[in-house]
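Removed: one protein chain of the complex. Kept in place: all other protein chains.
== chain A ==
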Amino acid sequence: MSRCEDGKNEKRENQVSVWICEATEKQQRRRDGLALPKVQCPNHPDAILVEDYRAGDMICPCCGLVVGDRVIDVGSEWRTFSNEKALKDPSRVGDAQNPLLNGGDLTTMISKGTGAASFDEFGNSKYQNRRTMSSSDRAMLNAFKEISTMADRINLPRNIVDRTNNLFKQVYEQKSLKGRANDAIASACLYIACRQEGVPRTFKEICAVSRISKKEIGRCFKLILKALETSVDLITTGDFMSRFCSNLGLPKQVQMAATFIARKAVELDLVPGRSPISVAAAAIYMASQASAEKKTQKEIGDIAGVADVTIRQSYRLIYPRAAELFPPDFKFDTPVDKLPQL
């Protein structure tokens, strides 16, 4: 914003320029405080203006006054259809920006040449450099792609992926874990995001979609918690019930029974020191054995990622008080005393 010189106030022909100068001055002063020049309806300064993009107007909703006109349309220039002629994309703006996660990608790339002059003797294109898009954030973009791939394998919703991306960005900017493999940090961020959203995934499940070992993910997990100074809630048996039971194809009754059993077992402290996953698996085993849909320990162990001896151990602990653990309205296909004893 250029400031106009003083001393032009008297001359009539410069009156307009003075007004413009005053207007820009006002804008500049406002700009120091606010980000945008504020248009508002003169009668209703508090009303939020409605934008009519077709006519390019800003309209006050209270009195209908057209406050700003000839507003620049921010919609897309061309309509793009998915047909064969996809070579020429006439859009001049490219992909949507990802402002939260990137540094603001405003670089220019040089596209492949057309015509004979752009190829040298061997048939290679003369100007080859279209690779360095955003070298500073290349690793981060790579990691986002990896996170997206991992999340896709276990069908995680978009909000978890976004949260993971945010966590990764925070960790990456902090640089305290710079020496660790990016994939390990990405896997640990995914684990933390699932926990924070209230749908925790076991380490073994994250391991299954990542190339990093459980030990390394665990180490990165602890480091990230310390670096970001956050903490996560403890896992409970109920978090995994719906997933494990639907993977096994058990009906809702059995799932609810298993949830009840696991919760009761933890309340009565029958299984001190056992991982909640093992307790959940044992509870599912007991519930399925008491119903019509009996599952073997091996099947449950496969789904939950626990060894079947672990299920056996936890089952032995809850078996003595099996009668109290079942919910009161449960329909037994196999009565409690006929439950298998291992």
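To be clear about the criterion, a contact is a pair of C-beta atoms (placed from the backbone, for glycine too) under 8 Å apart; a residue touches a chain by one contact, two chains touch by 3 or more; residues count from 1.
The criterion applied here is as follows: contacts and distances are computed from a predicted model.
Novice: Could you tell me which of "Serine/threonine-protein phosphatase 2A 55 kDa regulatory subunit B", "Putative phospholipid-transporting ATPase 9", "BBSome complex member BBS4" or "TATA box-binding protein-like protein 2" is the UniProt name of the chain missing from the displayed complex?
Specialist: Spelling it out: the chain absent from the display is recorded in UniProt as "TATA box-binding protein-like protein 2".
Novice: Among A:F168, A:F203, A:Y285 or A:Y315, exactly one should touch the missing chain; which is it?
Specialist: Only one of A:F168, A:F203, A:Y285 or A:Y315 touches the chain omitted from view, namely A:F203.
Novice: Touching the absent chain in the whole complex: find that residue among A:K222, A:K252 or A:R321.
Specialist: Considering all chains, including the one not shown, the answer is A:K222.
Novice: Which is it among A:A143, A:A262 or A:I277 that touches the chain not included here?
Specialist: A:I277
Novice: Please give every residue of chain A in contact with the chain that is not shown.
Specialist: Given the touch definition above, chain A has residues 202-203, 218, 221-222, 225, 231, 234-235, 269, 272-277 touching the missing chain.
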